[in-house]
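Comments concern the structure below.
Every protein chain but one is kept in place in this view of the complex.
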Amino acid sequence: MLTAMLAIGILAALFGLLLGYAAIRFKVEGDPIVDQIDALLPQTQCGQCGFAGCRPYARAIAAGEADINQCPPGGETTIHALADLLGLDPKPLDAERGEHAEKTVAVIDEQVCIGCTLCIQACPVDAILGAAKQMHTVIESECTGCELCIAPCPVDCISMVPVKKDIRDWKWPYPQSAQRPVAASGE
Amino acid sequence: MRYRSILISALFLFLFAVAGSGLVAFTYDLTADRIAENQRRALLRSLNELVPEERYDNDIFTDTLTMPVSGFPGITGPVTVYRARKDGWPVAAVLAVTTADGYSGNIRLLVAINMDGTVAGVRVVDHRETPGLGDAIEHGKSDWILGFNGRSLGDPALEQWDVKRDGGVFDQFTGATITPRAVVKAVRDALLYFGPRRHSLFEKHPDPPAAS
Amino acid sequence: MMPPDDNAPAMTMLPDKPLRFPGGLQLASNKAQSLGGPIRSARLPRRLYVPLSQHIGEPAEATVKIGDRVLKGQQIARSLSYISAPVHAPTSGIVSDIGKYPVPHPSGLSAECLVIDCDGEDRAVDSGLKMRAALDADPAEIRQKVRDAGIVGLGGAGFPTSVKLNPGPGHQVELLIINAAECEPYISCDEALMCDRPQDVIDGIRIMQHALGARQALIGIEDNMPRAIECLTTALRNAQDTALRVVPVPTLYPAGGEKQLIYALTGREVPSQGLPIDIGMVCHNVGTAAAVARALIHGEPLISRVVTVTGAGIAQPGNLEVRIGTPIADIVEQCGGYTADVARLLMGGPMMGIALHTDQLPVIKTTNCILAASRDETPDPRPALPCIRCGKCADVCPASLLPQQLYWYARARDFDKVQDYNLFDCIECGCCAHVCPSHIPLVQYYRFAKTEIWDLERERQKSDLARQRHEFRIERLEREKRELEARRAHARKTPDQAGAGDADAKKAEIAAALQRVKARKAQQERESGTGESLGAEQQRPLTEREPRRATQQDDEA
Amino acid sequence: MTSYRNIVRDGFWTNNVGLVQLLGLCPLLAVTGTFINGLGLGVATLLTLVASNVIVSLIRSLVRPEVRIPVFVLVIASIVTLIELTMSAWFYELYKVLGIFIPLIVTNCSIIGRAEAFASKNSVGKSFVDGLSMGLGFMLVLVALGSLREITGTGALFSQAHLMFGDAARSLKLVLFDDYGGFLLAVLPPGAFIGLGLLIALKNVIDRRMQRRAVRHTAVAGRVAEA
Partner (left out) sequence: MQFPTQSSPYLPPVNDVTRLMVTVMLAMIPGVLCLFWFFGWGVLFNLLVASFAAVGTEALILRLRRRPVRPTLGDGTALLTGLLLGAALPPLAPWWIPAIGASFAIAVAKQLYGGMGSNPFNPAMVGYVVLIISFPLQMTLWSPPHGAGHDLLPLLDAARLVFLEALPPGTRLDALTMATPLDAARNDIARNLTWSEILQRPLFGSFAGRGWEWINFGFLIGGLWLWQRRVIHWQIPAGMLGGLFLISALFYIADADSFGSPVFHFFSGATMLGAFFIATDPVSAATTPRGRLYYGAGIGVLVYVIRTWGGYPDGVAFAVLLMNMAAPTIDYYTQPRVFGHRDAGDDGND
């Protein structure tokens, strides 16, 4: 009986040594999952999720501090992608964070703009051009539609307009048929 | 620093392993007798169904022999013989036999034979026959197995130790022939084996009790 | 991609008889209705709507203003990038508007068009395209002329022809294949062209062959067009040409698919996501060849094309030579108008064409057929049943795909899986949907998935750009903060060196200004390049530019 | 964060081991031929779960992360062996029926799952409640499936009750349908799969009903608040 106990004990000690060594040898620095989550976020940097941009939100998700349904610009697509990546169940968008809306871009009414540069400081992607006392303008192709420039503007000259629909961006619609579309659950 | 952390892990696991296995060892010691008694009683119960307790006074559980058997097509492998004696006289023997002729896999049987050569009873211990068809050989499912009680090699005659479809006297069940046929053959061969050896079997020294 | 070199020797070994490509369908050809007579010239309409983008690639940019008088053949829009084509005035008249008008497109959306009020005089300008001896000319010069003539592939895709006449460095063209298979039912414009103008066709092919330096040229024609085959062979016999052959291929839809035709003629497969040039071949449509001849020999830019007007919904089907920009309603009227049976209007054939919601749309360079079909010819789609995995779609798929797998994944919006099953090898020929016993609109599922994937790709690139810009901004803010603090500390410690701090601040300001200028420049560049549908190739330099800019900034700081 | 109430609800319903996490399916499917079998294994699993949760929670501050899993496995294996020995000493008949599935509790993922996901992060009290509710939730599924299969398969319930409750319990056997021919499919393994599927479906139906009702309630409440 004693020998059996001792044998198991020694075996366990050996495995303990091995595991202790492995823990030091194979220590992973950093967290690659943050990059993967970040890659799925829409990068509007709008802060609607409650974090200061997409990457902080990604870090929070990875740490389990934030839920995956806090990104209104990404909408359902992003939630599904995140659920897939993290092996979670998709859930509906957190309504408190806002609604998934059509994509918009900011446009500055150049007649009204007084050139205060406040919006330039607010823009998370440096998509607004201009200098002090000069009229500003938004680079449409780089604007993420985050709406962060609207609040600082003292003269309310910025408005959000829907992205123009072009024949080249047109997408074939999902086929209409008698069948009800099924959820994206695989076989 | 590094080595210390490794050593602490090892030591920790060692302590847990020793504690866990110590606890198990302790419990094992505590329960071992009771478990052995349970096992003995379980086997005795099934033996007593065939050879009632009042018919013998020896320790049937340890008074066993394991004999190699060959030349009997209905039986495969060695046969274990449980011997029942009263006042030192042989009363009956229970043969644990196995047949390979079932529909799927082996059938293990206990065949109890009185010293006069009549069947005291047959029970199926283990089988894998088709549920709903072949499993009627179980006592719990039907009374078919009781049909052997009191039979002997002369009753019926040897060539009629067979299912009805093959010209014998024993019923097959509707839809299944192979299973009852295998059981009938196994019982017949158990009788054939026991008949000429009934006395010599009781003279041998018992097997040493299996270490458990 | 497959290395292009492993096939050069095989070139000479063409199969004795055309091969059968995988899948395919036997369809009733229905071409006789429109082949009753020779090609008629359509009359000039009162007003033309000429879209600025009738081809694959960048739209052209208008070079005329509203109110300008233009002459027939005058360039009215120029191409701005390599993959683009100019547009010419189809007749003389006055530019009355430049703006968005409906164009033939499955979306039914509008696009930029030039509207010309015709003056009916049809006065022409010298295009300067005519070449005295095109067959002796430098290939580069031929390509330039073809480009100036605004010629694009007339088979349906509309890829700028000059680009396809340039094999590019490192490529040797062994074989020019002329696609005259015209496999879709009802369409007969190429057949009519070959019968009526065989000389144009052959002249054009010779010029192309010369421009490409191709040793040999094959004309692949479906064997249910004996008259066209005869016309071409007769013309060829007169010309004593041996480097140019007519090869009848078995009638099997879609024999006119580029990859299918090349396989049928040569037994070689164009690599997936590759081009024929990767195996030393180039494929042009027969109508394109004729257009090249019209331009380089007769000096006419691409301002008209042969259009088949047919279907049970048309009173007098036929083939018409139509000016680009003519409203469809106008040419239907010239074909006797609609019959009572008309139920559907298609541009192109019944397998791959697009359904038009109205006939107030112009004919464009890629309009090969106007099909006004009856309900019997093109019934309303029946309600789709669930897929029963019968596999008939896979039997007929000319790309050997597994259409039902693509369908499952497209339906579930699993865009990764659908690409694993090679969605982008699908040529949208429609065979699978045609044979589907459950009447599932398979092709639409694939189109849906393709456009979704492109859109996702665009989005991804956009978000990558935003991420980089955001990261750069954060870095910049931090750096500025650091610098500010350093400056303050410095100023406190050694007040006499405050000037240096100022210099630093100046430097930072200058850097910021520089960056703004650069950003603006970049924006201008990008704006000149916008409108492009952001294929991966086009987008890559953009995304590469960003980090470069960021590092530059670092160096300067 | 995790109140006792949530822990209990998780174990019994929202995160039920058998119906939602689908852990420990091997014993779940194999032994639930009758009510008593289900109950027997359910009790064994429950004991293991509670004991392992409590012990793991007790030692949670001592365990170094790298040897965490082996330690948990050691704890669980010891507990299961103790239970096995105890059962074969005092419930020998039942032990014979449940056979190899008792040692297999070691590999029941739900136990190490709870140890890792809950007990190693929570206090002893909470871990105890978690083990208890998770184990009871699992036991309920085993019992439900066992009853379902026993009734459809043999037309009776509580047969063999004496295995657990002694000979006096023999009379507990309820024959629900006299002259029932028996539906073997339910007794055989495929019946276990189908039965479990139906139970899961039933749970989903109930969940959906409750969700709909909750939505209606909040809507009504909202309207009341407005008015």
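Letters are used for the chains, namely A, B, C and D, taken in the order the chains are written, and counting of residues starts over at 1 for each.
Everything below uses one rule, namely that a contact is a pair of C-beta atoms (placed from the backbone, for glycine too) under 8 Å apart; a residue touches a chain by one contact, two chains touch by 3 or more.
These numbers come from a predicted model, not from an experiment.
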| item | value |
| --- | --- |
| Selected residue (touches chain absent from view) among C:Leu109, C:Met131, C:Ala315 or C:Leu385 | C:Leu385 |
| Omitted-chain contact residue, chosen from B:Leu43, B:Leu133, B:Leu153 or B:Leu192 | B:Leu133 |
| Contact residue for the chain not shown (choose from C:Cys436, C:Ala449 or C:Leu465) | C:Cys436 |
| Contacts of subunit C with the absent chain, listed as residue ranges | 1-2, 21-22, 27, 106, 108, 185, 259, 263, 269-274, 329, 338, 342-346, 348, 350-359, 373, 376-383, 385-392, 394-395, 398-402, 404-405, 419-422, 425, 428, 430, 433-439, 441, 443-444, 447 |
| Positions on subunit D contacted by the hidden chain, ascending | 181, 183-185, 188, 190, 194, 197 |
| Sites on subunit B contacted by the missing partner chain, in the whole complex | 101, 103-104, 128, 130-133, 166, 174-178, 181 |
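Throughout what follows, only the chains that are shown with their structure count from here on.
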| item | value |
| --- | --- |
| Which of A-C and A-D has more C-beta contact pairs | A-C |
| Distance between the centres, which are taken as Cα means, of subunit C and subunit A, whole angstrom | 36 |
| Multi-chain contact residues (two or more partners), subunit C | none |
| Per-residue overlap in subunit A, given as positions that touch at least 2 other chains | 12, 15-16, 19-20, 23 |
| Interface residues, subunit A side, partner subunit D - complex | 12, 15-16, 19-20, 22-23 |
| Complex contact set, residues of subunit A against subunit C | 38, 41-45, 53-55, 124-127, 129, 131, 139, 141-142, 144, 165-175, 177-179, 181-182, 184-187 |
| Contact set on subunit A toward subunit B in their complex | 1, 4-6, 8-17, 19-21, 23-24 |
